[in-house]
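Provided herewith is a single structure, encoded as structure tokens, for subsequent inquiry.
Yeah, one chain of the complex is gone here, protein chain that is, but the others are all in their spots.
Every chain is named by a letter (A and B) in the order it is written, and numbering of its residues begins at 1.
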């Protein structure tokens, strides 16, 4: 039993690691299709990673050990988080009580923190700009994130994602309560910000608009591959949390048979398809905001979180 | 009897409105307005007497004439009369004869809404009447159509509508609180609310009362919600200023007084009175500061209105027979005195062609007679004997000195002294400064512009020397109604 649970847990992590590029590829492809161009192949991110792993790494002279270690820290952090959250099964697996949602959030933030340090460490001008912008965004997003967590714990009386999942599955009245709907909206804003999407992040690859990409401009070869992979995994993880904990808590394996696991992988992909389509629509209709208006979507998110908390008190 | 008097009271201004708009002759509308005003004044006194023994209820309980309302009607119709006489002399100076019918139509309409508010027995309808006074008077404030008066009108309607909506919220909450006692659907009369108040959950009652106090306080010009008042009073034509200050503020104070009556006996009664005292003192404080450093003549008068509304609030807040009687007496005296002051200010403004105090010098040279009246009025409004305001302020002081607001009385006296010095030093400058010899053509004396000043001044002097016993009876009756015969 323990062994099968362990296997399941490894499967969860592997699922994240292996499917993350697919999600990225799908989003890129669909975005281009909506704008009536052909777009890259859906498997293109895998090829990119493959290519980068076979290239030579060039390290700037000014870089220190932080530069070398940051991609590994970021990648490892993204390997840890899937253990804590419901990816395939809706029951806690043996190691998933290592941390609650706050813990998972901290591990995720550790990954971006490492990249911020690396951006500063590389000595590149754009690296510095990217890091400072990313920090500013993190500061702006932090209150919303904390309020969302507070809102969840008020709703479910617990900080564990599995409890929230069960609560939403069990009581439709909670699912349709204003508190929960506002939480979904608030988290959606966070999702857009954290996964490098419009209206904050630029889709064009110009240095002056870059935020997250600017931090890793100096990387090349396998290290760059690790970083890119880590950011795809972060996106995958956030989508997973959004779908399995907030928006669509259905369609997850309960016992853990191989067939059930396969079913929940398929379900996960379908859910992602839906969310990704919404994200793409937002991306297409929104134009990028000026630097000084970054706080607007985040203020909206904050507002939703506050409304969620207030209305959770009214239930 | 009372219903016929009320009918005449309402019909007269309405007829004036109709005639002004229908005939569109400026002369006719002037005289019709004066006639309507005098009719109202003549009718209002028997109306007051007829309801002294028992309030009269009409129109399915929507209208109730009680002594308090009738008293405010008397004050309003006095100001209406004086202001409509003065308006004949003043408005002709504006050289806008073709717009005069519009002016008089609005003027009588304004008077009508205020008079109507006084007899409304339904709290919601009372709110509507007060809101209507705002809407009509906005156009009177902006009548001169200069940049300043338009600005004043805009500020007036925005600030007052915003404030008065708080009163509506408070009213709805009062109704909700009452619905626990009286059932989900009942007639929202003052008496019904009063009956329900003691059983309403105290925090709810408290919030409702504060909302209502702030709402009607905005309309009454209590600080810090007074910001519209100096602008509106200083930019409107002088007769309108007199109406705003002498009549409208009274009608709004009526709302506060009635709500104080509603919560009497409830657990928040003491706090409600303290809140009214607090607003009164703060208005006094703000007014005294701005009076000392004022440069506009009509703004000076406007801040003096803030001060006197503060005094009335103090009287109501101190409570007791003396407090209420003092506040009501003050209402009448302030109406008379402030009309006198605005009329004088209007004359001076027209003669010197400026609203600034530094531009007005050697007034006695220009207006030997009406200037003297104006100066005596200033002495009176600053609170000096032998004028009536001294008597009423003294009564309010006396009511406060024995009770729990002793500290407020001390502060009150200090501010009174500040206002006295500040106000009269402006008049000293205008009358006796040797600075420049004014070189202005004497304004052709018009009996329309001096007569109302005499009409205001004479009763002011009389009431200052002699407080009629019959008035005292009326006040003790009203205070019995309001305060449940305390003291």
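A few remarks follow.
Here, a contact is a pair of C-beta atoms (placed from the backbone, for glycine too) under 8 Å apart; a residue touches a chain by one contact, two chains touch by 3 or more.
Keep this in mind: contacts and distances are computed from a predicted model.
Of "Na(+)-translocating NADH-quinone reductase subunit C", "Hydrogenase", "Elongation factor 4" or "L-serine dehydratase", only "Hydrogenase" is the UniProt protein name of the chain excluded from the display.
For the chain missing from the display, the contacting residue among B:15, B:49, B:172 or B:191 is B:172, taking the whole complex into account. Of the candidate positions B:132, B:191, B:364 or B:411, contact with the hidden chain is made by B:132. Shown as candidates are B:194, B:219, B:264 or B:299; the residue that touches the absent chain is B:299.
For the chain missing from the display, the contacting residue among A:22, A:110, A:158 or A:306 is A:306, taking the whole complex into account.
Listed here are the subunit A residues that touch the chain not shown: 173, 176-178, 293, 295-296, 298-300, 302-303, 306-307, 309-311, 313-315. Touching residues on subunit B toward the chain that is not drawn are 122, 124-125, 128, 131-132, 135, 138-139, 142, 145-155, 157-158, 161-162, 165-166, 168-169, 172-173, 175-176, 179-180, 183-188, 201, 203-204, 207, 230-231, 234-235, 290, 293-296, 299.
In this text, only the chains that are shown with their structure count from here on.
Here the spacing of subunit A and subunit B, counted between their Cα centres, is 65 Å.
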